[in-house]
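Removed from the display is one protein chain of the complex; every other protein chain stays in position.
Coming up: subunit A.
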Amino acid sequence: MSTTEAPAPPAEPEAEPLDIRKAPTRKRLVPYWLLLPGILWLLVFFAAPLVYQASTSIQTGSLEDGFKVTWHFATYLDAIAEYWPQFLRSVLYAGTATALCLLLGYPLAYLIAFKAGRWRNLVMILVIAPFFTSFLIRTLAWKTILADGGPVVGVLNSLHVLDVTSWLGLTEGQRVLATPLAVVCGLTYNFLPFMVLPLYTSLERIDPRLHEAAGDLYARPATTFRRVTFPLSMPGVVAGTLLTFIPAAGDYINAELLGSTDQKMIGNVIQSQFLRVLDYPTAAALSFILMAAILTMVTIYIRKSGTEDLV
């Protein structure tokens, strides 16, 4: 579902290379010993399941007769052919949620980094506070908030907002629940902190004197933001969008609880293939397709945003 990177090797001790070569063998091995637990963890819980999953995806058979590796790559093609709408929907919903998170999160992170002053820690706690409750419970709460006849629907209805969103195909009739709008709202809400935290970190690192320098060099505040602040916050924007988009694209809780069958995302398909239909090869193939698709998109995105030399 999501990619994991091996932890970076610990930095070499700050000594001259000459000393390292002279050092006794035991000392030279220390970094590798320190790496061992992490590597073991990754082997057991990441690499091994990955290989197992890959072999599952090319098996054929049934639950009764057992599955065998038959190098049946057609499963992949069949999976794409059958479930491409859910793939597309996942990308669309996750993309929309990511964009909304950025729009909501950037001003918030900017405020915390530059304007909050002594309130900074309090606001940070407020951002993180939702994490003290389970993801599931928070999403269920949204079910109540957006319920038919609930306050949100009532207000939106009386303002005729729902007429507009229905016309756009985001809602249906007088309902918000079980519509694309509800699922995107849920995704946006649940992943907002993943956007705010990296944005805040990269904004907070910007030297305020750079703003003064830009002002001193005839840049108005808006220009300063466009030419200095925003470009310098790009590492945070990239990290935030990735941390939001990747899990959102594979998420199934929001679509499950806030959507209907018409809002199923690829996560829901994989979940039902594994747990209800018990078609393990298809489920495994779908997982790999999702992983490949996300990796491709992320690679293109990082290249395009040109943040390599900023990070």
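Here is the rule we use: contacts are C-beta pairs under 8 Å (C-beta built on N, C-alpha and C of every residue); 3 or more make two chains touch, one makes a residue touch a chain; residues count from 1.
Operating definition for what follows: contacts and distances are computed from a predicted model.
A.B. asks: Could you tell me which of "ATP synthase epsilon chain", "cytochrome-c oxidase", "Spermidine/putrescine import ATP-binding protein PotA" or "Two-component system response regulator" is the UniProt name of the chain missing from the displayed complex?
C.D. replies: Per the UniProt record, that chain is "Spermidine/putrescine import ATP-binding protein PotA".
A.B. asks: With the full complex in mind, choose from A:I58, A:A113, A:V228 or A:I246 the residue touching the hidden chain.
C.D. replies: That would be A:V228, which touches the missing chain.
A.B. asks: Based on the whole complex, identify which of A:E82, A:D148, A:E212 or A:D262 touches the chain you can't see.
C.D. replies: A:E212
A.B. asks: Please output the residues of subunit A touching the missing chain, sorted low to high.
C.D. replies: Counting only subunit A, the missing chain is touched by 207, 209-210, 212-220, 223, 227-228, 231-232, 234, 309-310.
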